[in-house]
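With one protein chain held back, the other chains of the complex are shown just where they sit.
When the chains are written out, they are named A and B in that same order, and each has its own residue count from 1.
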Amino acid sequence: MKRWVSEIAEVIGARVIGDDRIEVSGVASISRAAAGNLVFVQKEKDLNLALKSRASAVIAGTFAEQAKTTKVLLIASNPRLAFALAAKLLRDQNQHPLGVHPTASVHSSVTLGHDVSIGARATVEESAKIGNSTWIGAGCVIGPGAEIGEDCEIYPNVTIYSGTKLGNHVIVHAGTVLGSDGFGYVRDPASGRHEKFPQIGKLEIEDDVEIGANTTIDRGALEVTRIGRGTKIDNLVHIGHNCQIGENVIIAAQAGFSGSIVMEDNVVIGGQVGVGEHACIQEGVMVGAQSGVLPKKILRGKGIAFWGTPARPLRGYLRDLAVLARLGKKG
Amino acid sequence: MKRWVSEIAEVIGARVIGDDRIEVSGVASISRAAAGNLVFVQKEKDLNLALKSRASAVIAGTFAEQAKTTKVLLIASNPRLAFALAAKLLRDQNQHPLGVHPTASVHSSVTLGHDVSIGARATVEESAKIGNSTWIGAGCVIGPGAEIGEDCEIYPNVTIYSGTKLGNHVIVHAGTVLGSDGFGYVRDPASGRHEKFPQIGKLEIEDDVEIGANTTIDRGALEVTRIGRGTKIDNLVHIGHNCQIGENVIIAAQAGFSGSIVMEDNVVIGGQVGVGEHACIQEGVMVGAQSGVLPKKILRGKGIAFWGTPARPLRGYLRDLAVLARLGKKG
Partner (left out) sequence: MKRWVSEIAEVIGARVIGDDRIEVSGVASISRAAAGNLVFVQKEKDLNLALKSRASAVIAGTFAEQAKTTKVLLIASNPRLAFALAAKLLRDQNQHPLGVHPTASVHSSVTLGHDVSIGARATVEESAKIGNSTWIGAGCVIGPGAEIGEDCEIYPNVTIYSGTKLGNHVIVHAGTVLGSDGFGYVRDPASGRHEKFPQIGKLEIEDDVEIGANTTIDRGALEVTRIGRGTKIDNLVHIGHNCQIGENVIIAAQAGFSGSIVMEDNVVIGGQVGVGEHACIQEGVMVGAQSGVLPKKILRGKGIAFWGTPARPLRGYLRDLAVLARLGKKG
């Protein structure tokens, strides 16, 4: 999508040096840029590369103000952020054909908003609701009574169980499963059998959440599993029943959460982290990759990094590693 | 589904205090209960909350026998287990429309039992067999010659490879893959290439197994991978070729098993556990979350918990952690 540089600069809060009446049509990396592309430079040492590239315009920090160049410069306090915002503006709209694909299976009781796109062989079951401008990819299965908000993108082969609710501007990548039964059983000592504890709660996902590919999020057992507004979840993550995930949380790939975990706003979880049931990770805590948080444990301290299994503040974790290394050399 | 309290009490082995001729129509948590619901209280301290709720009937322990209340009480030795059994009884039957959905693709050679439900856009390939009262969800692909028993629930977008056998009352959640090729190659030193070792065995899953979402279980290389009766497997679990998993085993999310592992009955595996090839985990052993079991290792001892990588009895693991902490403080 083409945009005037002046228009972009206004949205991203940048100051233009050069001709702001040129148009750009997409973002690129410096090495792959073509004429008409917009690129960015976060560090001064990369500026020359950007100026020598084929790009038409360059987002850069104040370090670029004195640069001698024929390229149009957009000076921003955080070039990387400015680039992300510009990319959003330049993104092609309406990539998906509007309407219901003839091979899709949409129950007659479904409520569809306007400008909806339902892909080939998607299934939308009884009483589900799909909001305005939402895309349901090919092969998705949207269960009975599920509600999906406006402007969502549901990539192919996603399964959404009955009654699950998604807010607006939610992105779900391919193969992900939302609202599946939690893992709860009661052992019958007489028979040795594990009897299924009812998994009849709900899953609610708030606005602006993005969820990666082949991730699984379970519905509540009797209550609600909730993913807060603006939270971003990577691929192959597991979130168990009854978890309460706050807003703007970051969860990297293959992390796994047992049941009934509370995670407050702005938490950051590294890849392959495991969290035991009923643990509470308080606002702004960071948990390093592969760490393990014990059941019922409370981690607190905005900006504090925890590491290791069982997870402890980074300082203690590094001390333990150093002790081991020292002893090893002695021994 | 509505049931008399008297009927429920009989099935779950509870003693009724109050009017056993009222009907209840579903289970709920105490906080979300409505009139007509059945709730449970495991601990005496929560009894008052339950008695103040909107629920019509309460399953509780003997501690509730003297309670002054207008609610109907069902006194059980294990209220949680009684509640799970009651929920099963109250569960709605026949949620899925019987018959083959017009958009499903069922090969003419397929054997279908009675009261089968095949969802939209499901594919059932040559010579497969689907037992009585089994539901195949939308978008599932059941490979050639696969056999699925009676009263199974196969959630949407599951893939079952050719020749895989499932017993009766098996539940498989969305996106799971059963019977895929194992990971086996032989390196050719001359070419440096990894030649595929044949993966032509089978996968057999016995009665009453439940498998979570996006889990993968590989077929045997030349032999059979087997999952024993009553075993419960969580989301995103990986089980490699030739594994022999016993009965009533519990496997939490994201655990992973290499090839040819033997796991005896009543084993409990925590989340994100990894087990090396040819390891043997004997009857009733528990392996804590994120632990790693080395290849060929044998873990034994009913009720013994193993922890850490490499997994060792819990006592030793805790001792190691304490040693590190003490030394760290000295250093």
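Heads up, the rule we're going with is that contacts are C-beta pairs under 8 Å (C-beta built on N, C-alpha and C of every residue); 3 or more make two chains touch, one makes a residue touch a chain.
Being a predicted model, the structure only gives us computed values, none of them experimental.
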{"item": "Among B:Lys2, B:Arg21 or B:His194, the residue in touch with the chain that has been omitted", "value": "B:His194"}
{"item": "Candidate in contact with the missing chain, chosen from A:Ala174, A:Val262 or A:Leu314", "value": "A:Ala174"}
{"item": "Touching residue (missing chain; options B:Asp218, B:Asp234 or B:Glu247)", "value": "B:Asp218"}
{"item": "Touch criterion as defined above, residue of A:Val24, A:Ala57 or A:Leu236 at the omitted chain", "value": "A:Leu236"}
{"item": "Where the unshown chain meets chain A, residue by residue", "value": "26-29, 31-32, 78, 80-81, 83-85, 87-88, 91, 101, 103, 119-121, 137-139, 155-157, 171, 173-175, 208, 210, 212-214, 230, 232, 234-236, 248, 250, 252-254, 266, 271-272, 289-290, 321, 324-325, 327-328, 331"}
{"item": "Footprint left on chain B by the chain that the document does not show", "value": "103, 105, 121, 123, 125, 139, 141, 143, 157, 159, 161, 175-177, 180-181, 183, 185-189, 192-198, 200-201, 214-216, 218, 221-223, 236, 238, 240, 254, 256, 258, 272, 274, 276, 292, 309-310, 316, 319-320, 322-324, 326-327"}
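Note that in this section only the chains that are shown with their structure count from here on.
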{"item": "CA centroid of chain A to CA centroid of chain B, Å", "value": "28"}
